[in-house]
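Heads up, one of the protein chains got dropped from this complex, but the rest are sitting where they should.
Our next item is chain A:
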Amino acid sequence: MSDDSSSPLTTLKILIIGESGVGKSSLMLRFVDDVFDPEQAATIGVDFRVTSMAIDGNRVKLAIWDTAGQERFRTLTPSYYRGAQGVICVYDVTSRSSFEKLNHWMQEVDTYCTNDNIIKMMVANKIDMPNRVVTREEGLKFAKRHRTLFIEASAKTKEGVQCTFEELIEKIIQTPDLWDNDRPSFRLGQPTGSSGGGGMCGC
C-alpha cells in the first residue's frame, strides 16, 4: 500500500468502527465518492476505499477501512486495527443502544491498537433525522471523557462529513510519531551527553 507513495507525504490508514447500521459505509461513501444511498447493503467483513486529500499543503493518501458492525465479524477485529493511525467511531443519534455501546468500542480500540498515540474521533451520525434520542451534550461529554475528537454529522445531508476526515487527518499529521517511523528514531532517547559512557557512568 505504502510502496507507491511517490509524491504523497504518507499513507494513512483510517478505520471506521461502530454498531451495525449506524451509517459507517454511508459516511465513507459520502466522503470518498460524494454519494448517498439510503439502501446501502450491510457490509461484509471489511470494505475499503483509497483516496487522497491535501492538508496544510501536504498531500496524504488515505486508505479508509469500513468495517462491518455485526457481531460475527468481530473475530477478525485485530486484523483491522493493525497499522491504523486514526479511528472513527460512529454512533447513530436516533439509537441509544448504538451510543451505549461506545464504551465497548473504545475498549476494543485500546485492546487491539498497537499504537498508543492513535487518534480517535467520535462521530454522531444521522443528525438530519427527526427522531433524535442522543443529545449533542451527551456525545460531547463522552468524547471528552475518552479524550477523542467529536463531531456531529449526517452522511445524508453531507453536514460535517468533510470536516470529520479533515480534522482527523490534521491531528494525525501533527503527530509525526504516528506515521513517520520509517526513519530511525532516537526521539525517545535524546542523546544524553555523549553517546558513549558519558551519561552512564553515574553509577
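Operating definition for what follows: a residue touches a chain if its C-beta (ideal position, glycine included) is under 8 Å from a C-beta of that chain, and two chains touch if they have at least 3 such contacts; residues count from 1.
Operating definition for what follows: contacts and distances are computed from a predicted model.
Taking the options "NADH dehydrogenase [ubiquinone] 1 alpha subcomplex subunit 12", "Rab3 GTPase-activating protein catalytic subunit", "ADP-ribosylation factor-like protein 6" or "E2 ubiquitin-conjugating enzyme" in turn, only "Rab3 GTPase-activating protein catalytic subunit" matches the UniProt protein name of the chain that is not displayed.
Contact between chain A and the unshown chain involves residues 1, 19-21, 38-42, 44-48, 69-70, 72-73, 75-76, 78-79, 82, 112, 114, 116, 181, 184-186, 188-190, 192, 194-203.
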